[in-house]
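Only one protein chain is missing; all other protein chains are in place.
Right after this comes chain A.
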Amino acid sequence: MSAAAVRAAAAPTRGLRLRPVRKIRKLVHDNRGLPIPHVDIVVRDTHLSRLGEHYYNTLADDLLYLTYKHESGPRPPPRSIRLMYDPEDPYAKLRHNPPVGGSQVGRKLAPPTTSENVICLERIQLHTMSKDALASRQNLLGPIMALRALSGETEQGGGRRGSTGVQIVRGVKSVGGWVRPGLPLGAKVDLRGAKMYEFLGTLTEFVLPRLREFPGLLLPPASTNLQTPAGVSGVVSFGLPPEAFGFFPQIEVNLDAYPKTYGMHIHFITSARGVGAQERARQLISGFQIPFVRR
């Protein structure tokens, strides 16, 4: 037998070498004897979201066509920002040193329109302030329970780390005889994903149609300056009066369990940025059948 033949005969065994048998880790059991899985369990979507499908099937296309701005050629480089005083100058070192020409935040250009950055709804924030929480912080329990019933969100609910649940809003600055920093004032909750679309559906089908003399969300007058930080951040906000509280089906079933009715602010936070972001955000929101009127 030649050396080559021996090598050829030996080759297959090298390829077929068996891997060592993997040890199966034993599951840790909790005090009731139930196994604790190795992985973090996270609850994802449990059903197809109706309004989410509406967004992907219809709204996204329409919004691309509506918000598309044709640009011929690449954009010019952004203006270089010059500060009022030379930062190297020791005389001006500690002075307030704003950029010449004022803040450019409200004049920030929107990113070029592509099919990848079509405006979408990122989250809905519900926020309620309860004045009587100043007298006793127990009065916050009502709004907290209401927001929990409305949103179904709990802290790290469904194993999601980002889920903050209902948060308590505290005073930021001191207002004479009224608010001090750190004083609990209200509650807020963020809704994302399927729950966000579910809330939006409830709002447009159960609450807004039953409001008395509700023409729609008031648009700001045409003369409003939208080149402000709020105007370019793509957030649409409005308030619901306390009368609307009982129209939510989640609240309606046991309205008498709440000490009183609460109004709330609803913020639709979209992905629109730059000049005209608020108009684009309204176009998106109106696609979910939220009416707007000019006063």
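Things to note:
The rule we apply is simple: a contact is a pair of C-beta atoms (placed from the backbone, for glycine too) under 8 Å apart; a residue touches a chain by one contact, two chains touch by 3 or more; residues count from 1.
Here is the rule we go by: contacts and distances are computed from a predicted model.
The chain not displayed here is annotated in its UniProt record as "Large ribosomal subunit protein mL46", chosen from "Organic solute carrier partner 1", "Large ribosomal subunit protein mL46", "Putative nucleolar protein 7" or "GPI transamidase component PIG-S".
In the complete complex, the hidden chain is touched by one of A:Arg17, A:Arg32, A:His47 or A:Arg295, namely A:His47. Contact with the chain not shown here comes from a single listed residue; of A:Ile36, A:Ala135 or A:Val253, that residue is A:Val253. Residues 41, 43-48, 50, 53-54, 57-58, 61-62, 65-66, 68, 70, 145, 154, 157-159, 253-254, 257 of chain A touch the missing chain (whole complex, contact as defined above).
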